[in-house]
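Complex shown without one protein chain; remaining protein chains in place.
Coming up: subunit A.
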Amino acid sequence: MSETPMIRTVDLAQHFPIRKGLPGRPGAVVRAIDGVSIDIPRRQVVGLVGESGSGKSTFGRAVMALDPPTSGRVEFDGTDLSQLSRAALAPYRRRMQMVFQDPFSSLNPRMSVAETLGMPLRFREGGAGRSERRDRAAEMLEMVGLPRSYLDRFPHEFSGGQRQRIGIARALMTSPDFLMADEVVSALDVSVQAQVLNLFARLQREMELTMLFITHDLAVVGHVSDIVAVMYLGRIVEIAPTRALFSGPRHPYTEALLSAAPSPVPGGARKRIILEGDVPSPVNPPSGCPFRTRCPYAIAACAEDRPALAAVGPDHRSACIRTDLDLMPATGRRTEAALEGSPG
């Protein structure tokens, strides 16, 4: 019964050279993502979490076929996108769209809302006439909760939350199958964040979207995702259905992330795991497990082999050799409240 996943990445790697090597000597490379294999099943939302510099956005751009990967491949509905030319990619572009982090940079300041929204329709096969584009744009504006009278306005007339809604409307113009959302709420006020997240949850249900939701905020992930993948230094360290990951993390890094989520109860009695030091440099990652330099449970064996993702439960995989650990689940009302609303 296994359906082809909407997105499948196979050993996807993206390395950026930072110094030119001398002839015969390779230069230094940043291993932004290093061998990521995940499936995004149809109509499911995969939340990708990780701290700054973990490679989340690079992964997102590679999935959208914006940058050709160094190695590995991205399959969209069974087709390997990395092999396609710009022209051959065009029909797939219509089926995959993205929403951006910064609402102030994601809209062209010289284009009216109608032009911005109409653009994705211009480039699909056959194109769409002007009135058809306008009608569809008005429809999408209402879908994201904005009045159609905004069609002839320009980006500088809107707030961050409104711009983000316009960005979402643009992504939905072609009725895509897959939507990639990269830190879409991190630039917004907390009150607006909740509105935009609820909008995403509603749209995902109504339009049966498959989504990759990239964020650094676990509470956000708990609210919208069916599956959560945790990224550290360009690799997936744990992936599980949302509820399983929050109630029984199996990787020490996930535990640390969960414990760091703010508690709404003042002085709430709970152990907080503070990680020492910074993320190691992706130019020169540590041997063995990349997390061992900051892991409170690291043992000598951690420095030897890089642990692979291994099944630790139903649909639950973790890349840690310490399977003996009893890690602390998520606590605090915020994450639990978030879980209440989660579809998983």
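Convention: a contact is a pair of C-beta atoms (placed from the backbone, for glycine too) under 8 Å apart; a residue touches a chain by one contact, two chains touch by 3 or more; residues count from 1.
Everything that follows uses one rule, which is that contacts and distances are computed from a predicted model.
Undergrad: What protein name does the UniProt record of the undisplayed chain give, "Acetyl-CoA carboxylase biotin carboxyl carrier protein subunit", "Glutamyl-tRNA(Gln) amidotransferase subunit A", "RNA polymerase sigma24 factor" or "Peptide/nickel transport system permease protein"?
TA: UniProt lists the chain that is not shown as "Peptide/nickel transport system permease protein".
Undergrad: Touching the left-out chain: which of A:Arg8, A:Arg134, A:His223 or A:His316?
TA: In the full complex, the listed residue that touches the missing chain is A:Arg134.
Undergrad: Sort through A:Leu151, A:Leu172 or A:Cys302 and give me the one touching the missing partner chain.
TA: Spelled out, the listed residue whose C-beta touches the missing chain is A:Leu151.
Undergrad: Among A:Thr9, A:Ser54, A:Ser106 or A:Ser318, which residue is in contact with the omitted chain in the full complex?
TA: From the options A:Thr9, A:Ser54, A:Ser106 or A:Ser318, the contact with the absent chain belongs to A:Ser106.
Undergrad: To test your reading of the contact rule: which positions on subunit A touch the chain that is missing from view?
TA: Answer for subunit A: residues 64, 66, 89-90, 93-94, 96-98, 100-102, 104-112, 114, 116, 119-120, 122-124, 131, 134-135, 138-139, 148, 151-152, 154-156, 167, 170, 174 touch the chain left out.
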